[in-house]
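Chains shown are a subset, placed as in the full complex.
For clarity, chains are labelled A, B and C in written order, and residue numbers in each chain start from 1.
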Amino acid sequence: MSTHAQSTTRSNGARQEQPPTATQSRRLLVCRVDGRFVSKVDPEHISEIIKQKDEFVWLDLQDPQEQDIALLRDEFKFHPLAIEDATRHHERPKVDSYDGYYFLVFYAIYYDQQKNRLRTEAMNLFVGANYLVSVHTGEIGVIDETIKRWQKNEEEFGHDAGALLYALLDAITDDYFPVIDELADRVESIEEQIFERFSEDALQDVFGLKRDLLSVRRIVAPERDVLNVLIRREVPIFERNSILYLQDVYDHIVRITDSIDTYRDLLSSALDAFLSVQSNRLNQIVKVLTIASIVLMSDALIAGIYGMNFDYMPELHWAFGYPWALGLMLVVGVGLILFFRRKRWL
Amino acid sequence: MSTHAQSTTRSNGARQEQPPTATQSRRLLVCRVDGRFVSKVDPEHISEIIKQKDEFVWLDLQDPQEQDIALLRDEFKFHPLAIEDATRHHERPKVDSYDGYYFLVFYAIYYDQQKNRLRTEAMNLFVGANYLVSVHTGEIGVIDETIKRWQKNEEEFGHDAGALLYALLDAITDDYFPVIDELADRVESIEEQIFERFSEDALQDVFGLKRDLLSVRRIVAPERDVLNVLIRREVPIFERNSILYLQDVYDHIVRITDSIDTYRDLLSSALDAFLSVQSNRLNQIVKVLTIASIVLMSDALIAGIYGMNFDYMPELHWAFGYPWALGLMLVVGVGLILFFRRKRWL
Amino acid sequence: MSTHAQSTTRSNGARQEQPPTATQSRRLLVCRVDGRFVSKVDPEHISEIIKQKDEFVWLDLQDPQEQDIALLRDEFKFHPLAIEDATRHHERPKVDSYDGYYFLVFYAIYYDQQKNRLRTEAMNLFVGANYLVSVHTGEIGVIDETIKRWQKNEEEFGHDAGALLYALLDAITDDYFPVIDELADRVESIEEQIFERFSEDALQDVFGLKRDLLSVRRIVAPERDVLNVLIRREVPIFERNSILYLQDVYDHIVRITDSIDTYRDLLSSALDAFLSVQSNRLNQIVKVLTIASIVLMSDALIAGIYGMNFDYMPELHWAFGYPWALGLMLVVGVGLILFFRRKRWL
């Protein structure tokens, strides 16, 4: 199945390059029966620890190496397919139910202010009754944060996989809101530009924004399904109370999906409005062109007529021939303008 | 979880600023077994009162302070998630079912005639078998109104949470209708302008109207789901008769959703019609430009030819050279116009 | 709840004014056990009559007054919400199930040839096991017709609420077909105009037609749901055979909804086609403008050059200078036309 992993490395809308990182790290933390946290544990003992239902293990693998993957296979006895999914990149958010544990893929989304673009990071989670394994590439801030919170107030999260998963997902989805705010600001700024000067840059921004909304939606929509599965199905490994908390994360994600759809609607409206405004302005411009052309060409025709070289052109010899010609031009010009005004072209 | 509340304060399509209000108020009203209403009750006794199934408590918190929230936590024993939702802003309409009570978020919508924009106010409700807690920021007229109606005809609402909730939701949704009427008027006025003079202001109005319809829809659509949950599920805390009444509120909301969708369709049609009209008019204008240009340029060419300075140009010396030239211009001009008329361009 | 009724009087897409009508009428008809029809019955006895399961009552209220509504409340004991819905205007089609009876709202649709617009009339029906109450404003032809048919062939409809309801709904939906035909004719006439001369009037008609299709759809779509409820649910007050007949009405409404959707699709296609045709023609016109401008301006430039007043311009003194200039114009003009023809602009 190794060929498989290779052939799919590039296949995702938002492709990311993964340079070999120096940030590779493995953290193993065990919460003992008495609530004490132990971090110096021999990984080879994991399989024994997780058999004791009153101890809780969190293993965090950043840029996992071969020996890390061996742990997943040999100590946790995870299904090869789940391990493959966790180490392969560019899965979409999903939840797979295996015997005694769940495998989840969730995404952290950041807005990179400098590069002015979205960055997404996959987080792969194995959640069992008394263990949680997180696998990811690169540093993900919410993991450190959640581990710290776990170590501080053990009475709340202690040995409950559901509560810990909630804390993690809640932290991830909380980070979505500033991203949405950023997108909202950009939508608003575009809306303001439509009826003002609207350059091609703004159009490029509309298009980029559509892309970004689309890629956030692509992540958030399946995450909603993931949470739906966790809430609806009887999940024996979570305490009943955890469902209420996961419902809360679900509500957040529904709200974000809602906002994204609204912004997409607003962007479409903005583009429609822009086209209408442009069409309106084009009509105005062409009207001006038409009226000016007709007036100027009519006057030029008069000038041209009196510039003809016929031997017998009585007006040329009139004393007031010149003012007569200028007056004629004025009358014709003003007359045409009044005519177009009566036709409501002006 | 305090960081959470902060990070989400801004994340909603229709963002509102909340200046520290001087309108903070707390009202506590108890309907005794005998139907008498008592308002001077020590809040510390709430937990005892609600244990007596034949008394009914309404607690209204406007811009709740720390000690108000303590009441929710200590006296009512509400779930921390529900309390957080109630005091945090910008939730979308929803209903969460907890043990023994429901937590609802509903929205009042007003049309601010002066600022010519929509204003929405969230109302958070905890509904138990014999209590109702309303939490909101700023004054919401329907709450005072409903409390007054409750106090007047106690035989109808007395101790029935369902009937009271109906009265409140019915009052809120009744206030939607004038908003919809206002939007309907604006849609109608736009429709009338399309085939008349249609300025950029009208286009701006179309866009603003789309926004408003979208934001009403965003509130009303999830409210429909909320009512659906209350009607469909067996809600043990309501008397069976209440379902019929909630069905009535549901019907109103379905009707409003229907109207909004219709107005959105009509607006889209209006914009399509506008683009077609513009395209039609552009064609007319360009036709006029084309015909006038060709006629005037042809005549100007004739004048230019007879303005050339060749030594030998027989026409210049004709007695009727000048009328000949003018006549030629006339013939060419009329001929071209007839030609374009035959091609149905005029 | 009186405030409620007032606040909603205007809130519906198709608003209708209701002047105080002189057509107010109340008809009460009882079909006795032996099949005889009695029309002179004291309304105060209705409650007794409907207790006898072998008599059948039809009460028709046109523009009901206070005392009529009292009958619904006191004799039939209808639920206040249902009575309110029946006397309030602008409900959408719906069916509500109460204990022992159904409350239905259905709409008659007419095409007013003179005013060239649709007219809709709500019909509110209470259907019990042995009674049918119809409440409406203004005269609705199908009611008289159905009452006459009921009185004529009592063996078919006699005491069967389902059969009578079928006869009424069948008559109403039959009246939809001429309306649809009228709309179909208008769609067809628009389609024919697209590739012919297409004025702004036609565009206005497209828009009006879209409105009409939308408002028919708004009525017919929820009516389909109403019939679905009557067919699917076990309706104990109807005989089993009636379901087959209601299924027939359902089929008609599905067919009408289908037709409306088709016409809406066709109208959209027509508008798309119109825009394409306009865009095509604009290109043609601008091509003509461009080619004519270039040819005429080039020739005018030649004339302008030979109209310059330089002392030394050899051509001016050529014997064939004048024909040379005209020939040059001809060559340049024809050359340009051939060039544009080769570029397939002509």
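Just so we're on the same page, contacts are C-beta pairs under 8 Å (C-beta built on N, C-alpha and C of every residue); 3 or more make two chains touch, one makes a residue touch a chain.
All of these numbers come straight from a predicted model, not from anything done at the bench.
A single sequence accounts for all chains of the complex, and while 3 copies are shown, the assembly in the file contains 5.
In this text, only the chains that are shown with their structure count from here on.
With chains as nodes and touching pairs as edges, the resulting graph is an open line.
Residue numbering at the chain A/chain B interface overlaps only partly, since under half of the positions present are found in both copies. Chain A and chain C, compared by their mean Cα positions, are separated by 41 Å. Annotation: 25 Å between the Cα-based centres of chain A and chain B.
Residue numbers of chain C whose C-beta contacts span two or more other chains: 307.
Chain contact summary for the complex, chain C toward chain B: residues 1, 3-4, 7-8, 10-13, 79, 81, 85, 91-92, 94, 96, 98, 197-200, 203-204, 206-207, 210-211, 214-215, 218, 271, 274-275, 278-279, 281-282, 285-286, 288-289, 292-293, 296-297, 299-300, 303-304, 306-309, 313, 315-319, 321-322, 325-326, 329. Chain B meets chain C in the complex at residues 170, 174-175, 177-178, 180-181, 184, 191, 194-195, 244-245, 247-248, 251-252, 254-256, 258-259, 262-263, 265-266, 269-270, 272-273, 275-277, 279-280, 282-283, 286-287, 289-290, 293-294, 297-298, 300-301, 304-305, 307-313, 344-345.
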